[in-house]
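Omission of a single protein chain aside, the complex is shown with its protein chains in their original locations.
Showing chain A:
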Amino acid sequence: MKTLLDVKDLSVSFGVYGGEVQAVRGISFAVTEGEAVAIVGESGSGKSVTAQAIMRLLAVPPGKIRGGSITFAGQDLLALPEKEMQKVRGRQIGMIFQDPMTSLNPTMTVGAQIMEGLVRHRRMSRAAAKKRAIELLATVGIPHAESRISQYPHHFSGGMRQRAMIAIALACSPALLIADEPTTALDVTIQAQILRLMKELQRQTRSSIILITHDLGIVADLCDRVIVMYAGQIVETGTKREIFRNPQHPYTKGLLRSLPRLNQAKDEPLVPIYGTPPDLIMPPPGCPFCSRCEEAMQICETDVPAFTRLSETQSVRCWLQHPQARPEECGGKGASA
């Protein structure tokens, strides 16, 4: 399969009063054609910043790309002049933002916002673009699309705005769709509608998806592969099955364990991850998860672990995978090498 997006050693930081927040610290991953990849992690782990860096939507300053490269369909996005980048945005990479209440333009009709990309990128006539916009609105499941198209975002409910945003993102049939928490602001029954819609559209158009979420349930539903981020780094990647069935990083394991199983009795306490993520102005020198990790060893405090390849598809960044991680050093667990 062909690689569509290749992110190499990307680092992003933000200048703030008191220093520089190192939001993304040297991450590398690739997305192949037709693949749905999930990036999971908690707030502040750098997942949205990664998406904004790919789209070149970071506010600079305070944001700054410290290093690395982003190659999309053979072109280096970080080297493109802004004018060229505008041709990529919307046309080759579409984006669905988290909050449909604030990310649509309140002074433009929904139709105009869908048509904008078609007219600009596809050089369609206004009449043709309007016809296509009506089709798109109908595809994403908005009834009475012909009359809805001339309404403003405030006439739409939250679920309908999110559908409209999907219509905008899909207007030019982008090869890659980045969805940043696309359903977090929505109720579960509406979320189910939107997820089914995204799944169907992906199947029809064979586009690639990067789905950013903190909801592991959505990942299990929609994605092929999972990237787990913590404190600005990738700590584990694998296929959906590998991550859910055989997680190897203590953070991934902790995340899965902290959710109640559907048959969990009330007198059986949940297993939380204690503590809080580190401060990224002064990230710890070793493994960022070490202060919350029950299996942490001495080396975890001082040295960042390298990736260990567990299979063709699964890699984990943890010292427990090192051949020298003997059981007596880590409380009898994690002796696999």
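Rule of thumb we're sticking to: a contact is a pair of C-beta atoms (placed from the backbone, for glycine too) under 8 Å apart; a residue touches a chain by one contact, two chains touch by 3 or more; residues count from 1.
In this section, contacts and distances are computed from a predicted model.
For the omitted chain of this complex, the UniProt record lists the protein as "ATP-binding cassette domain-containing protein", which is one of "Aspartate carbamoyltransferase", "Osmoprotectant transport system permease protein", "NAD(P)H-dependent oxidoreductase" or "ATP-binding cassette domain-containing protein". Touching the chain that is not shown, out of A:Leu177, A:Leu255 or A:Leu320: A:Leu255 (per the contact rule at the top).
Annotation: of A:Thr276, A:Gln298 or A:Ser311, A:Thr276 touches the absent chain (contact as defined above). Contact residues of chain A toward the unshown chain are 42-43, 157, 159-160, 187-193, 195-196, 214-221, 240-241, 244-245, 254-256, 258-260, 262, 264, 266, 269-274, 276.
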